[in-house]
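The structure is given below, and queries will be raised subsequently.
A single protein chain has been omitted from the complex, and every remaining protein chain is retained in its original position.
Each chain gets a letter, A and B, in the order it is written, and its residues are counted from 1.
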Amino acid sequence: MEAFVNQLPIGISIGAVLLLIALGLTFTFGQMGVINMAHGEFIMAGAYTAYLLQDLTGRMAVIVALPVAFAVAGLMGLILERTAIRHFYGRPLDTLLLTWGVSLVLQQLARDLFGAPNVQVQAPAWLQGGIGTLPYNRLFIFVLALLTVAGVWAYLNRTGQGRRMQAVMQNRGLAAVSGIDTGRVDQRTFFIGSGLAGVAGVALTLIGPVGPTLGTYYIVDAFLVVVAGGLGSLLGAVVAAAGLGLLNSYAEFWSDASLAKVIVFAVIVAFLQVRPQGLFVLRSRALS
Amino acid sequence: MNAVTNLARLRGPGIFAVVAALALVVAPLALEPFRLGLLAKYLCFAIVALGIGLAWGQGGMLTLGQGVFFGLGGYAMGMHLKLVEASSLPSSGSSSGGGPALPDFMVWSGVEELPALWAPFADPVFALAMVVAGPVLIATVLGLLVFRQRVRGAYFAILTQALAAAFVILLVGQQGLTGGTNGLTNFFELFGRDLADDSTQRGLYIVVALVLGVLYLGARQLVNSRFGRLLVAVRDGEDRVRFLGYDPAVVKTIVFAISAGMAGLAGALFVPVVGIISPALLGVVPSLELVVAVAVGGRFALAGAVLGAVVMGYAKTSFSEQFADGWLYLQGALFILVMTLAPKGLVGLAASAREALAARRRPAVPASRTVKEIA
């Protein structure tokens, strides 16, 4: 029982990080059919942003970095969308490979700029310690994820931009003929989705070191969240991220770290037997 | 006119014969042992690429986890070689005596008894059978589960990638069983022959080239058969195929299993050729690299897949020899360029160049093409 309680915050914070990463993916994937393998490198960019800000702001770097990393990663996403991805709409598998090439280049760039060894970002003093078994840094990540989800929800449902984004996601052609500039919406989606990856990167500096391959550790699991949650579904992403985070941490605890991923994989395949299209999908009669 | 069409029909087999002669006769004579070994390695990758060409190019299944099958084949072979070696060197083998001899790395990591998983691999027939059967079995089970539920496209790609990631973590974690990060290495002999010997390596090269040739011909036969047409139909309209009375899940599973079996075979050949099998050779990145190679060569033609694997393998070796870090930039950039400008790869470029050339010549001097091709 004690072990169960101890694992809980770890599982939830893994889930929170996965959620921050997967939110961006589920929208770019759901809306544009783009599988962005460079998303992991936007995470890395966010983490390095916090690292660089350290020189200026000292231990407040993590807080200051949140908005800055959002903008940095968002801009990188926007550039990627404008220069490359927009030529690939409707060819999801090709974007996967294209963005993988981009991700290779970005990783090597990070190695050349910051060196191959990992670097450390100092967390603010008030994030050290915790309540009982719950460390403050994990609590912080959890709250950050909650706030982000609330923000995304409000954006989608309470702003005109957000509603247009949903419209494009559900029916691109119809949205276009209704006078929505789908190109702009795509750019915005990509900016926000990539920006969220930057935020996730900052959060990751609280629980581990930063290196050029930081993103690669999380990107596969984040994609699994998208698959299990259902395309473009906010609620699906939340539930799937929480589930996957907890599953990861308990599988690791009850078997060992090396078997955990195999167990997670098996659970996902089993889950797809029941819900092949993920948790939440609109039932449609179109022959895809 | 008839001569032209006949010649055009002969062009494929003609190129195949020339390439086969180059690979089987000229290369072993002309290349020094080190280079021949490298070529053998590229040809192993080409076998994996052939499978990717079938599954992805023909069948539309983007598999990002071929490293898993490559690894299963490689480890099956590696385990067998390790066991043979351990039993031939009784002094350094089992420390406790009595039971079967232990491979060196197990002794180092304090394993005292040969794990039950290892024991049957002492039998060469079992090991060789597992090289193909293991990957085929796993691909079949996964394929049936996933394809029957109509999980496809990007979803399938993501799943296979997750499988590759999980497999590597498993291999690294089970140190005592798999050799961990180091994998299996220090192989000295293969079926009684000294692996360090040049003639053994040359023989191995020829075996690899022959296997690739035979698999290529088999894959071509498959592509040109009714089943191959069905596969293309499944790729372009899976839902429509159901209404022709076929189960696309079965078609896809068969092809996925074939590609997995090819990767397994390639892994098994890779082990004696290169002398190591380790997690770093079969994770997410190496799996993707081979997909990239297929895309560069031309995914819609089997020959493109093979060509791409050899070209990219060669490029990787020669560039990382000179500027190690530059390779990642180059690979990334090359890849972005190919995907953007030439989605059909080198083979596609060659085909459009040939067409452009023919179109320029035909109206002006209609006979010249015929003359040239006969000459």
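By our rule, a residue touches a chain if its C-beta (ideal position, glycine included) is under 8 Å from a C-beta of that chain, and two chains touch if they have at least 3 such contacts.
Please note the rule applied: contacts and distances are computed from a predicted model.
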Out of "Cu+-exporting ATPase", "ABC transporter ATP-binding protein", "Acyl dehydratase" or "Rieske family ferredoxin", the chain not pictured bears the UniProt name "ABC transporter ATP-binding protein"
Which of B:244, B:337 or B:356 touches the missing chain? It is B:244
What residues on chain B make contact with the chain left out of this view?
221-222, 224-227, 229-230, 232-233, 236-237, 239-247, 250
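Throughout what follows, only the chains that are shown with their structure count from here on.
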Interchain centroid distance [CA atoms averaged], chain A/chain B, Å
32
In their complex, what parts of chain B are in touch with chain A?
62, 142, 145-146, 149-151, 153-155, 157-159, 161-163, 165-167, 169-174, 239, 284, 288, 291-292, 295, 325, 328-329, 331-336, 339-340, 343
For chain A, which residues count as touching chain B in their complex?
29, 33, 35, 84, 87-88, 92-94, 96-98, 100-105, 107-108, 111-112, 216, 220-221, 223-224, 226-227, 256-262, 264-265, 268-269, 272-273, 276, 287-288
